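Every protein chain but one is kept in place in this view of the complex.
Right after this comes chain A.
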Amino acid sequence: MKENEWGRLANKMLQLIAGRVSSLVARRATLALTTSSARMASHAPDPEVTEAVDMSRPMYWDRLDTPLPDKLYKDELSAAEKSLKEKEKGPWSQLTNEEKIALYRLSFHQTYAEMNQPKSEWKTVVGGIFFFVGFTALVVWWQRVYVYPPRPRTFDDEWQAKQLQRMLDMRINPIEGFSSKWDYEKGQWK
């Protein structure tokens, strides 16, 4: 449920920032942020509106390291599916391959092959990173223009030249440092 809330929040945020044009990106981001694992099994989930999952009850999830989740994927069985379940109580060699696959799909959503398939989620993540970094750059630019006080006069070239001359006159760090690099006879850097 938390993931879905974050997904909706991010979706709203993105829509506010980017406008209607980027609602596609927002939808993709919502999908990415909403984990597909915790879904109600009995009906196809709508990516825009994911109903809150009751996490106090046993949940189904597809995980490589948890082959047998707490509950079956499909809990509401049609009459045909119920009769197949009855047939499952008999010898399994009497089941056809299609029936075996059907029984598998009743209990499980994705096969291991489907779980392992490469996803494009990283593109959304990297894209999101660039987007928000870019937005931050805009914020920083705005601050530079509208918030920062005027540039101190000590940065002017003329002031810097006078400052440097004063430092040499005062013999700042004459042994190893600053003034030691200035050749006082010739009036230039060593």
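To be clear about the criterion, a residue touches a chain if its C-beta (ideal position, glycine included) is under 8 Å from a C-beta of that chain, and two chains touch if they have at least 3 such contacts; residues count from 1.
We adopt the following convention: contacts and distances are computed from a predicted model.
Novice: Determine which name in "Very-long-chain (3R)-3-hydroxyacyl-CoA dehydratase", "Cytochrome c oxidase subunit 5A, mitochondrial", "Peptidase S54 rhomboid domain-containing protein" or "Translation machinery-associated protein 20" the UniProt entry assigns to the undisplayed chain of the complex.
Specialist: In UniProt, the chain that is not shown appears as "Cytochrome c oxidase subunit 5A, mitochondrial".
Novice: Using the touch definition from the top, which of A:S56, A:Q94, A:S120 or A:T154 touches the missing chain?
Specialist: Checking each option in A:S56, A:Q94, A:S120 or A:T154, the one touching the absent chain turns out to be A:Q94.
Novice: Have a look at A:S56, A:S78, A:Q117 or A:T154 and name the one touching the chain we're not showing.
Specialist: Counting the whole complex, the residue in contact with the absent chain is A:Q117.
Novice: Could you please point out the chain A residues that touch the chain left off the display?
Specialist: Against the left-out chain, chain A lists 64-70, 88-89, 91-95, 97, 100-101, 103-104, 106-108, 111-114, 116-117.
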